[in-house]
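Sending over a structure as structure tokens; questions will come in a sec.
Shown here: the complex without one of its protein chains, the others still in place.
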Amino acid sequence: MSEFRSKVSIASTRNRALMDPSFGVVALLALVVIVMSIFQPSFKTSGNATNIINAMMTVSFLAIGMTVVLISGGIDLSVGSTMALTAGVAGKFISYGMNMYVAFIFALIVGALVGLVNGLLITKLAIPDFIATLAMLGIGQGIMLYWTQGVPILGYMSTPYYYIGGLRKILGPISIPMIVLVVVALVVSILLKKTNLGLYFYAVGSSSVSTRNAGVHVGRIKIWAYVISGLLAGIAGIHIAGRTTTIPPLIGNGYEISAIAAAVIGGASLLGGRGRVVGALIGALTLTLTRNIINIVGIASSWQAIVIGCVLIGAVLANRASEMFGKRISERTEKLNKRKVSA
Amino acid sequence: MNIASRVTRVLSIEGVAILGAFVLMVLYFSFSSDSFFVADSIRYYVNEAAPIFLITAGLTYVIIAGGIDLSIGAVLGLSAGTSLTFSMWGWPTWASALIGIATGLLFGVINAAIITFFKVNDFIVTLGTLNIAGGLLTVLTDHKQLVGTSDKNFMAIAGTMVFGVTTGIVIAILAVVVLEFALLQSSYGRRVYATGIGRLPAFISGIDVDKVKFQAYVISGGMAGLGGVVLAAHLNSVQSGLAGGYELTAIAGAVLGGVSLSGGRGSIWRAVVGALFLATLKQGLQLLGVDPLIYQIITGLCILIGVVLDRSVYNLALRISGRNLERNHQATTELSSV
Amino acid sequence: MKNVPGTEGVSADLNPNMSRRSLLRSTALVGAGIGAVQLLGSSPASALGGTINSALDKEIRAMVKGRTIKVGFTPPVLSENFTQIENAAWQKMYEFEKRFGVKWVWERQAPVGDFNAVQGTLGIVQSWISRKFDAIAVCTGANFATVQDLYKQANSKGLKVFQFNQPAELYPVGDLQTVSNIGYDNRWQSGYLAGKYLANTLGGKGQILQIWGPSGSDWTRGRKIGFDKALAENPGIKVVGQADGGYVRDKGFTAAQDLLTKNPSVNAIYGENEEMALGASQAIDAANLKHWDGKSGIVTIGADGLVSGFDAIAAGKLTATVDIGGIDQGQNLIETIFATVGLGQTVTQIINNPTQVVDKSNYAWHKAYAKWALSAPKKYGK
Partner (left out) sequence: MDLVNAPQAILRMEGISKRYQAVQALDRVDLTIHSGEIHALLGGNGAGKSTLLRILSGLTNPDEGKIIFEGNEIAVNHPSRAQQLGISMIHQELSIIPDLTVLENIFLGQQRVLTKSQKWTPWINRRDLAKRVRDLTQTFGISENELWAPAAGLGSLKKRSIEIVKALVSDPKILILDEPTSGLEEHEKELLFEQMRTLQHRGVALVWVTHHLDEIFGLAAKATIMRDGKTVQEVSLEGLTVEKLIAFMFGSEAASLINKVETAHGAEEDQNQNSPVSLEVQGLSRQGVLKNISLKLHEGEILGIAGLAGAGRSELVRAIIGVDAIDSGTIQVGGVTRKINHPKKAYELGLAMIPEDRKILGILSEFSIEQNVTLAKLKKVTKLGFINRQREGKISDSFVAQLMIKTPNLKEKIRNLSGGNQQKVILSRCLNADPNILIFDEPTQGIDISSKIEVHKVIRNLAKNGKSIVVIASELNELIGLSDRVLVLREGALVGEITNIPAKVSKDGFAAIEREILHASSKVSS
């Protein structure tokens, strides 16, 4: 009955580090990285580092969006297919001869629109978020398949797009997607920490009734969360289209799960009210690092899924462990303080 | 009582709407496609769907208890693999079947143990076991090509015809009936609902909520195991990736049938009707020769419409029948006006 | 490469190239039976000869009496490769429609969505059986044993089942329930050829990376057998790393990237299919490594024979690929269906099409051939 006991035990502002929802997994990552760099010389090369970062881009964008949705107490299963759809929009429109940047804007608009539809379905029609976004996943996939007739989209790449896709670096190992990710991460964290909207996300996710009582339009807030998620899916779409230089209609399959996993590993709660951008990045890194290590160590492909499964469980267990440990400490310190007071 | 109130009474049974929608759909397909009601076509798709019904039934326990189990699809595939492997090794039919079910149970226990003991997020844990089970099946199929047992009895598990349907369906129906009865009538079922409705009050009223959840996951695993055996017997061959994605069909079906993902509400027949709705829709579209590229779109829309329809009919019925109810609004409004 | 076969497409007035080509194949078809197709028919080389024979066309026309043939076509996924095959089939259908007055009902269904692909295929075929199609063309990830019962059921209902692009060589031919199995030999024609080409290009020694599809599929199994044989013949070639590229480009890209950081000094990368090979080629760019220029750099080879692959070869981004004769498969498919359903002939059960390693030296006509196929004048089933 952890959640119940937590009502009882005195919450403490101390031990933030240990209480940090993703402390455990960070520790785990650190450990793994150290071990790997000792036993796998090729792992600690700067080249590999950039690979990992480049490979984690797509999931990172989606995971950040997912985190916002999770914070507001929802879930968005449609991000994968939305990403594919927006990639399709960008690719197709460019291959039709539209200016690349205009095409990007269209892609982002489509992403935002899908988010808006999700939001409306969930708030106006009161369809359970899980099912609404699951349906949107299917619809997005369908549109993409029908539009492309199942044929991968080609012939939209151009020199600037190679840069945007991160296939060409602008200076040293730095690529445009990296910069975009940093910017997006900063913007979203500022949004979450410094603005009303951000505060409302946490409030709605934590208790929508109380938030409504406080005079906040809960529905609008939820809709915003899904729109943001859709927008980020759009960015992810533009990026992945550039990275893969071809867009198979089902390119987004499975990404929604990765995004959720990343967000939750990063400390977001599926019950709402908790989550951070940093966490999303940590989560994305965890997943990417796993794949990278699998390939570098050369684990037989048939064993990969098993390893990934274990990592997922290991990550949440690690977080849980650190959380418990943190509580212990804080309770102890709390007690000491009381002593001081009464003495 | 008069007809009208009878009707509203029926309509106010949750899930009736989706059942109605299902019936209408069947009628539509059977008129518009001459081959819809061809015996073997029906047998076939129900047979294909039988495993999905089994996991849906098991999953419903978990969802009602307030959890989620994503691993069932992969576990079903793995159980199919293990049971077929042993059958191919010449083990007796019953033993191979048991192995399959045991595989499912084992994963149920693993899920349950991690989730209830460490109190970690069920979504991620079962996502993890999904990968593990799927991976193990890949390893298994790499190691040994599961291309069919010579044991005719094993295939008979799903393939025998009784009263014009295959045993696969019979098993599914039996399982659904038994589980539904247990859920609605047994004291365990009562505890499952209690746990889903409110962990805290249930806990304070002396219900071992963790134990209840544990058992729910084990049931879900067991059903996946059984489903695996049926599927293996039906295909008589197993390969990696088998039954991947079934879990989403099951969850979507359950929710479509009005099972609340926040727990405590719903029942198995409704979940299964939901799953049946999706399976039929797919089959029907195929028989109509609809371009598969728009299946997804149609299915998605149907899910949305289904959910909305189900609730609105229910509310309407409630509104009508409300007139002859006692005055009792206070708390309702406080909860419903969220 | 002046007169590339059929680049002009089929037009009402049968243009010389086309007609000559067609005629040869059709006579072969009617006369010597499908065996001939296997020898000459589908080998594009043969398409360069032939003479008009309208009398024959008239006779067949009379025989066919403008009947309609209902065909169901189900690939395991929707991809560039299967689109090429389908379009090639359409080309042939259009040709036969024009010449023999046969009408086609074409339905393409591929398993998509949350139902597992294999189950999906079974469902699709099942629905076609109950809808009494004349012929069903299947390519599926479902392994051999899974589908035979279904085929039996189809046969018992008088439907004719054809498999295409399926590694029949791995199956006990005796148990094969299909009328015919149109494909190529994954072991020797894809895996082995690729391995051998690598070995030869590298002069018998070097380090290579392999990127395989998801383990468990029959294609992977077959191609592995062939590639290993090539390796056995060339002990100088060492596999220093392999990974799962899931048959798609971005996974192949990431996998190749990771492998390359560990072994930047490799001489070649084998992608089990072209998408993954192209992903690997991107990884080479991303790592600022050199593509094979005939003397040095990293050799990349895939297998399929896609237009995008040929373009990459032209651009020097991909060293080579194995054209698995997708176009010919598509055309054979229609030829066999027409021969069996339309004319009631009997055909050999295994039809393996010619394949060829395609590189800078010969990509042009392969590309042209593929482009011709894709220019099918009539899209069926729409």
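Should a chain be cited, it is by its letter among A, B and C, assigned in written order, with residues numbered from 1 in that chain.
As a convention for this text, contacts are C-beta pairs under 8 Å (C-beta built on N, C-alpha and C of every residue); 3 or more make two chains touch, one makes a residue touch a chain.
On a predicted model such as this, the values are computed, not experimentally measured, just so you know.
The missing chain, though absent from the view, touches A, B when the full complex is examined. Although one chain is not drawn, the whole complex shows that of B:98, B:197 or B:288 it is B:197 that touches it. The chain that is not drawn here is touched, among residues B:5, B:150 or B:185, by B:185. Summary of contacts with the chain left out: across A:56, A:108, A:167 or A:203, the touching residue is A:203. Contact between subunit A and the absent chain runs through residues 1, 4-13, 194-200, 202-203, 205-207, 209-217, 273-274, 331-332, 334-335, 338, 342.
Where subunit B meets the chain that is not shown, the touching residues are 185-188, 190-191, 193-194, 197-198, 200-208, 264-265, 315, 318-319, 322, 325-335, 337.
The criterion applied here is as follows: only the chains that are shown with their structure count from here on.
Because contacts link each chain to all the remaining chains, their graph is best described as complete. Centre-to-centre separation of subunit A and subunit B, using mean CA positions: 29 Å. Chain centres here are Cα means. That of subunit B falls 39 Å from that of subunit C. Counting partner chains per residue, subunit A has residues 138, 141, 145, 149-150, 302, 304 touching two or more of them. In subunit C, the residues that reach two or more other chains under the touch definition are 78, 110, 112-114, 214-216. Chain contact summary for the complex, subunit A toward subunit C: residues 40, 42, 45, 47-48, 51, 54-55, 138, 141, 145, 149-152, 154, 167, 240, 243-246, 248-251, 291-292, 294-296, 298, 300-302, 304. Against subunit A, the residues of subunit B that register as touching in their complex are 114, 118-121, 123-125, 127-136, 138-139, 142, 199-200, 203, 209, 240, 248, 251-252, 255-256, 260-261, 291, 293-301, 303-304, 307-308, 311, 338.
Contact residues of subunit C toward subunit A in the complex are 77-80, 82-83, 110, 112-114, 212, 214-216, 241-244, 248-250, 253-255, 257-259, 261-264, 275, 278-279, 282, 285-287, 308.
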